[in-house]
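Every protein chain but one is kept in place in this view of the complex.
Presenting chain A:
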Amino acid sequence: MTQSAVSAGSGAAPEAPPLLEVRDLKTWFKTEDGLYRAVDGVSFAVRRGRTLAVVGESGCGKSVTSLSIMRLVPEPPGIRAGGQILLDGEDLLEKSQVEMQDIRGQRVSMIFQEPMTSLNPVYRVGEQIVEGLVKHRGMSAAEARAKAIEMLGLVRIPSPESRVDSFPHEMSGGMRQRVMIAMALACDPALLIADEPTTALDVTIQAQILGLMREIQARLGTAIILITHDLGVVAEMADDVVVMYAGKVVERAGVRALFDDPQHPYTLGLIDSIPRLEEKRDRLSTIEGSVPHPQRLPEGCRFSPRCPLATDRCRNEEPPLRQLRDGHEVACWYAPIDEAAA
């Protein structure tokens, strides 16, 4: 399973062990209303210097997956119900919070959806970048400040020497997201997790931020896990894609294979609901219904209540993730689908 996941995507690079490998991750929440299986058996791998996109609707568990890798899920109510998160072979789920403090910001960094609230409003942005450098790299205040200015320059903030002393409220959303990226990359982590990094931004700023991430990735060789619901972003950024639905992986493929030959009805629905300029349509197509409530998950395939192809088998038996061809896996009884029927 591991090897097949690794060989997905474009290009047939020699099989180096993946940087990060998530195996059968289960992150649940114990609430007063019962058990909430936010992430329920998710597996994927990220290779060095590559981008893996994790795609799905709100509530599918993609953010909880990323917070689980960072071990930032509050426990309680969170429960590490099973699985492994192997970073260079070390299981992060076995680490103590104190051990994780040396990994976060140094080997794995994260940027978040909301640039407006993700920076502390009472400290200057330079101070917020410096913190990690002092903690992880043991730099002096002056060295760290110089590095912070260098990082602000790297993320294309104009006149970084003066901007380093700005407060977050003196910056626009796009600038703040650049600061977040500068902060995340300051200690040169091997992996950057970007949770909907452009969702809160204007479209033009979105393109700039994505371009910046690609450019920095090329320069520093950082692997990226990109959490998004936007297939446009996926097409632009990703090497490999994992599609999640209701806490499970439903399809996993290289980015070309996913768009050219989507296999899961849910993936098909997602791709179908992208507006296209060349087609004349009065209405966008949508996927009927909504994501099931995590405490009332349907029997069998979790997508079956919304699936146009669902049969009794789907409603009773949960389909496993199985390999269709090299690097392309899908959790559907009816894959490969005859596209004409869909």
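Basically, a contact is a pair of C-beta atoms (placed from the backbone, for glycine too) under 8 Å apart; a residue touches a chain by one contact, two chains touch by 3 or more; residues count from 1.
What we mean here is this: contacts and distances are computed from a predicted model.
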Among "ABC transporter permease", "Acyl-CoA dehydrogenase family protein", "Glutamyl-tRNA(Gln) amidotransferase subunit A" or "Tellurium resistance TerZ family protein", UniProt-listed name of the chain not shown: "ABC transporter permease"
Candidate in contact with the missing chain, chosen from A:Glu75, A:Asp88 or A:Asp102: A:Asp102
Options A:Val122, A:Ala142, A:Val203 or A:Leu277, residue touching the unrepresented chain: A:Val122
Identified contact with the non-displayed chain, of A:Leu152, A:Met180 or A:Ile287: A:Met180
Chain not shown, touching residues in chain A: 70, 72, 97, 100-106, 109-110, 112, 114, 117-123, 131-132, 135-136, 167, 169, 180, 183-184
